[in-house]
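Take this structure first; my questions come after.
Selected chains only, in their assembly positions.
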Amino acid sequence: MEKKDKNTAILLMHCPDQPGIIAVITEFIDVNGGNIVYLDQYVDRINGIFYMRVEWELDNFIIPKDKIGEYFDTLYAKRYNLNYTLKFSEKRQRMAIFVSKMSHCLYDILARYISGEWDVEIPVIISNHPDLAVVAKQFDIPFEVIPITKETKAEMEAREFEILESYNIDFIVLARYMQVLSEDFIRRYPHHIINIHHSFLPAFVGAKPYHAAYDRGVKLIGATSHYVTPDLDAGPIIEQDITRVTHKDTVDDLVKKGRDLEKIVLSRAVEKHIQRKILTYNNKTIVFS
Amino acid sequence: MEKKDKNTAILLMHCPDQPGIIAVITEFIDVNGGNIVYLDQYVDRINGIFYMRVEWELDNFIIPKDKIGEYFDTLYAKRYNLNYTLKFSEKRQRMAIFVSKMSHCLYDILARYISGEWDVEIPVIISNHPDLAVVAKQFDIPFEVIPITKETKAEMEAREFEILESYNIDFIVLARYMQVLSEDFIRRYPHHIINIHHSFLPAFVGAKPYHAAYDRGVKLIGATSHYVTPDLDAGPIIEQDITRVTHKDTVDDLVKKGRDLEKIVLSRAVEKHIQRKILTYNNKTIVFS
Amino acid sequence: MEKKDKNTAILLMHCPDQPGIIAVITEFIDVNGGNIVYLDQYVDRINGIFYMRVEWELDNFIIPKDKIGEYFDTLYAKRYNLNYTLKFSEKRQRMAIFVSKMSHCLYDILARYISGEWDVEIPVIISNHPDLAVVAKQFDIPFEVIPITKETKAEMEAREFEILESYNIDFIVLARYMQVLSEDFIRRYPHHIINIHHSFLPAFVGAKPYHAAYDRGVKLIGATSHYVTPDLDAGPIIEQDITRVTHKDTVDDLVKKGRDLEKIVLSRAVEKHIQRKILTYNNKTIVFS
């Protein structure tokens, strides 16, 4: 469980695998007074790439926060061909939720938010329907209705973008938002839009996956949370889970059983994103433990 | 657990749903001295079809075994538009196993067979490669090598069919048999050939599903046992299961983790088939409990 | 999925197993104009007991609703030594929720309730702490604070009972209510109080199961919903589930992972109870599908 008051730096990095790379990075942190509180690394031996997430306490770190990146660049980034992001735990991320008419994922997220389970801000909920305004009101969160039609899509997305900008949104969660986002919109938030698809991807891409699952007679149904990319339901998968069904289950039963899957799988993905434990590469994710 | 020495009749039936149908069938069994030891039924309300599996002891049943079908036809089949099969527990089914080079499913099946877990006979194993002859020999089961090439397929399948006939085979289990059977061959054993596909169908149909799963970056891998139909990997699904994987798993790891899934999922399907608990309809299965 | 507007009778029964019992009951329904929409039965062969749940439409049933029990008694109950309950779908059950300070199970229940997922009324929430009044207010449900100490227990439970009576409560859900109910109180609601225990019972009975699980070094943690009986955590189990943990998980992590388990496992049990699909016997449950 994340402590709320910690003051740490989080380095997510990848580079060509090379001898001594762990020693180099950990020594940099150590000699400058940082105490490592998390380190997880993974080497993709087939492609020869080294991935690492390392987090250290800043209280006695002698390099000022706003200089760490500079030092890191000078000392290591070019030399070791590092690709990295540096984040600080004290910066609380700001998350927008997009919904349509179904409330189960929204309630699950808001219940966690309000109970302080997640270190995140949720300043706004956006919907193409007014139905869930009542939920937003229960939790006292601004709710913006942006109805979308094929004709108004570009204009409405521009409006959405304005709202997101005005709230300084860092990332977006599509909590059963039943609209396909435009490529333009998606490119503004690369790997910062999390969707829940109600099937075990790549099975049943697109609309009405429970109907398709019913028709195929599967014995398990699934849900998949993934980052949104311009290819429909084809972005990097963050988390998946399944539940058992039988011949007795109608499409309505699948929908009902699926709801519990969807909300849990989406919330697990959002939590990992909040904790900055996801690294993406080649349209896949590395999800650190 | 099935008792080996029981003497029961097993009726698998479906018909248009209609009032009183359960009463009619159960009364038929009851008034004629049959003791029902199993009854499970299911109504597909959307299509209005009634499905039932009922099993009763024959010891005091006053209708002779070889006349039950006749009586049943006369009294009920036409009147209620019943579609049924009638089986007797004392008839031990005879099962052939088809394999290629991988032994894990074969060992799992033979270990159950030899320990008496299944009420079945396995008189022959057929393979397109000689590699697993040694396993067949361990268990003292005839092993027939029928190598198959595109050119020789028709001829070799004819040879296989001869062998199956000579052993009075009732159904076939493809225990990681790496050949696609011809439509002709499949039609001789309608819903009597069980395959294990190493993916969560309908995801990753066809060859090399673990490679495809790896490339897609899924977080779960699956296995699916199904009856073979002329459409590749599209027959009625009997059983599915999954296991969790992470970014750390290479294709080889998926193959390895998948093996345990494959053998368990295949054996569960074979057991249900042996117990005559599977009814097929509309390219789906009803698997009774 | 349950249709809200259906008008059915639900018979839950058990009796000594005897030939023809299914035929007798189904014929009674059939000849009197009832259309069976659900039938599931189970025979405990070891103890020779027959259990059945049967549900039929009342629209054309010729026996008036308030006479069905009488007819059933006269015709069958004594003759077949039946033990049964008869319920009607149009009677909406009334459920009270007991909570302490944790909100996750409460939110999960209320989100389902408010979205119309469950055919139930929730007229009151009772708590020994004021903390969750704010949640009750979000959903506009009366919230009664009844603080309990060892000294005041009898008096406070009497007060709770008064409230429950005033709201005509049919059954109670303990949604992480951190008080042990007295035997007297429990006996007023036999198998009508559902609890969620945060372990895989019977492992880790009593207080602080996550601490105990951590200390034992288990690789899975569980949650168990059960009917409350005077023996602590020993009532009939309705539903259980587990999630995987590793050596990396602290007690706080177990608590966090456990929350998702608890809410889902509790809600599954509550739903089965609402649907009148649970039969209890010998301190066990039969949960019909």
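Per-chain residue numbering starts at 1, and chain names A, B and C are given in the order in which the chains are listed.
In this text, contacts are C-beta pairs under 8 Å (C-beta built on N, C-alpha and C of every residue); 3 or more make two chains touch, one makes a residue touch a chain.
Being a predicted model, the structure only gives us computed values, none of them experimental.
Count of copies in the whole complex in this file: 4, from one repeated sequence with 3 chains shown in place.
Assume only the chains that are shown with their structure count from here on.
Where subunit B touches subunit C, the two copies mostly use the same residue numbers: shared numbers make up over half of all numbers in play. Chain centres here are C-alpha means, and the one lying farthest from subunit B is A.
If you average the Cα atoms of subunit B and of subunit C, the two centres end up 37 Å apart. Between the CA-based centres of subunit A and subunit B the separation comes to 42 Å, rounded to the whole angstrom. Contact residues of subunit B toward subunit A in the complex are 42, 45-46, 200-204, 216-220, 222, 236-242, 246-248, 250, 282-287. Those residues of subunit A that touch subunit C in the complex are listed here as 1, 103-104, 107-108, 111-112, 114-115, 117, 138-139, 246, 248, 250, 252-253, 255-256, 259-260, 264, 267, 289.
Within the complex formed with subunit C, the subunit B residues making contact are 19-20, 22-23, 26-27, 30-31, 35-37, 39, 41, 43, 45, 244.
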